[in-house]
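Removed: one protein chain of the complex. Kept in place: all other protein chains.
Right after this comes subunit A.
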């Protein structure tokens, strides 16, 4: 018998979400099939991460960025240039009340400077302290009104502030973060929409882990979320997925042990890229619509893999 393709019939569709403004705008999502199997031109956007507190980053980044590491706007510009990334993520890590506890005003100024320095959409992350992030991301949303940035991310403890201020008052996009669990992802999306945030303005951060460190849960969570959105047409799970693998990938021993600590392992930079590229590629085929990495080489590799997959 001649070969006949077994169609996986889906009636759902992932939302299209536009991020960035004017010439810088890009859109993510819109697929009607599992990643890279349809003809709708599904494409994962690749983002590059920078931080306002990169002191603990591996030495190779000092070589790549030099003094730009100390100046977020210059850092942002260099990162986009060197990586060719489609968008940028700026981590306002200095805001951490248990760390440098930088003020909201200072951090907002950093976000504004970064946005002005690049011609790509901007995703802005706080310091992962729910209370501080609520204040910080609200202020960022206000300062960058009309720039259509992504506030990364709202969690159960602060979604009201970030959702109301960010998405509704100042027209930004909001990322809904949950901990590697389809039900939690669904619940937060529902809470945000009940608050009045349009589902087109929501993207999901469904969690991640470095390859080898519990990634099976990430893989299965993404599979289940995509199958629910496409197969069961579950509207509360049809938001595009955004995944930041940069921090996890560069904090496991495979990508932290120096060449002195693990001489047989070879170049630390190569190991970090290997870990980041492995983790990112796995998320990309799992369904991430926007993937964020730290090393410019990782960004280039994932971009060209995506180009290859689209053909």
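Rule of thumb we're sticking to: contacts are C-beta pairs under 8 Å (C-beta built on N, C-alpha and C of every residue); 3 or more make two chains touch, one makes a residue touch a chain; residues count from 1.
Methods note: contacts and distances are computed from a predicted model.
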From "Pyruvate dehydrogenase E1 component subunit alpha", "Glutamyl-tRNA(Gln) amidotransferase subunit A", "Acetyl-CoA decarbonylase/synthase complex subunit gamma" or "Circularly permuted ATP-grasp type 2 domain-containing protein", the hidden chain's UniProt protein name: "Acetyl-CoA decarbonylase/synthase complex subunit gamma"
Given A:45, A:108, A:144 or A:302, the one touching the chain that is not displayed: A:302
Positions on subunit A where the hidden chain makes contact: 1-6, 8, 34, 36-37, 179, 210-216, 219-220, 223-224, 227, 251-254, 256-257, 264-267, 270-271, 273-275, 277-282, 284-286, 297-298, 301-302, 304-305, 308-311
